[in-house]
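Of the protein chains in this complex, one is absent; all others appear in place.
The chains carry the letters A and B, assigned in the order they are written, with residues numbered from 1 in each.
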């Protein structure tokens, strides 16, 4: 029997499945791409059964599932529904990367790790309850950083902290409400790392606050659409230094994000039992650099 | 001129074209799969014309059409519309297999033929007016079995018998209403073969009725979702013997069904003039076994 072709089933909640994710899939070595738009969690079971009942378990490593789309919450539900539809050895590998949230967070934290010893880092995550912010906080905590999760609602920030602690029991995570945050963000110099993942158009830190100092070494703004949350960061910044602070923008970390995205898709076809969420995608990024 | 790539146009009436049918198509050697969901009969002509007017008749064996979807009646209308859109030599081969009805029926009857001389078989088809049941009855009659088509409505059962007789003039087919059927099914031992293709959740025969006997040799339940119609049949049964009766479930005949499905799709590309419905698909299955 000839080797089976590598099939990726793309489950996207947007009407038109992402061209971005499709091109990356092809460039990662996918041979047949089945792209679905307008996916709701209800539709998942039948599609997954079609994926798992057509090839024997030994061949199922050549079939995989990618969950994407701009609606991150919906995609997370779909990701859960996919795993629920698996039946023992009748499963495939699956990756979650809605709106690039997982690969962006992984690239950001990996980039930060090049410039900081994360285990000794105090980090502030602005917009820490959004899709990217949550993941950045989780990945930082997993690398043993002390992380302040900031949000307009301290309750929601605490929910994120609790969710992180469930996955990383010894996490050093603290919630801080936007009012406190302003206090904190008025003092970004109290942190070694500041990452802004706030919604587009929200000014999180003004230029005047970034005067440098002993502690603050790395400032990232992950927003892909100007104006950025942190005044003065350029979307293309990739380590630009000013007053002893290194700056990074979304396009600046974009090259690494793309490498992680491609390597993650490629890795789906190594076995049929992988479930790639933020942590696994970060680990793939880390292994890329060692190799 | 290089050889044309093998294109399969999948016309599916579900919103999301079947992943199952797509994987099988790829594994059958299809090189380019054009998958369409939400297909209505009205949309067929333009799509078929796009298929037949883009390559010369000599190359049209490399383009083919697959009609699928959970709504079997709608798929049958689409299958007719496809053939109506052909223009003489400007046609492609086409296969109908909505919800797997044709390949399931072919696999069931072929499996039965391994254990029974069908020309000397008395068969009872429970749920005989449903998509799979009708096809099982037709294929059995075509193999010269005497077939009792059972339904809650004797009129509808008779309609099925009449349709079979139109295709197989010397068919030995009899309609039996559910009330009669209960009489019959109370006596499955009056048949050599009992096939249940009833709707999910309908109990057609109780365990107590399957006490074995001289006549009853093979019992099949083609429902893929438990509870099965025939009490005691396991979905994975593939010839399990009990009291002299051999049992078969949907997954049990699934391996053969998959082989027939793949061989049928592959055969579409041998010429541009094939129309694969239940009978032709059964014949492909039979030739597979001889080969």
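Keep this in mind: contacts are C-beta pairs under 8 Å (C-beta built on N, C-alpha and C of every residue); 3 or more make two chains touch, one makes a residue touch a chain.
Predicted model, so just to flag it, every value in this text is computed and none were measured.
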{"item": "Selected residue (touches chain absent from view) among B:38, B:211, B:236 or B:271", "value": "B:38"}
{"item": "Interface with the unshown chain - residue positions in chain A", "value": "15-16, 18-24, 26-27, 33, 35, 254, 258"}
{"item": "Where the missing chain touches chain B, by residue", "value": "4-5, 7, 9, 32, 34, 36, 38-39, 43, 46-51, 53-55, 63"}
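In this text, only the chains that are shown with their structure count from here on.
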{"item": "Chain centre separation in whole Å, for chain B relative to chain A (CA means)", "value": "46"}
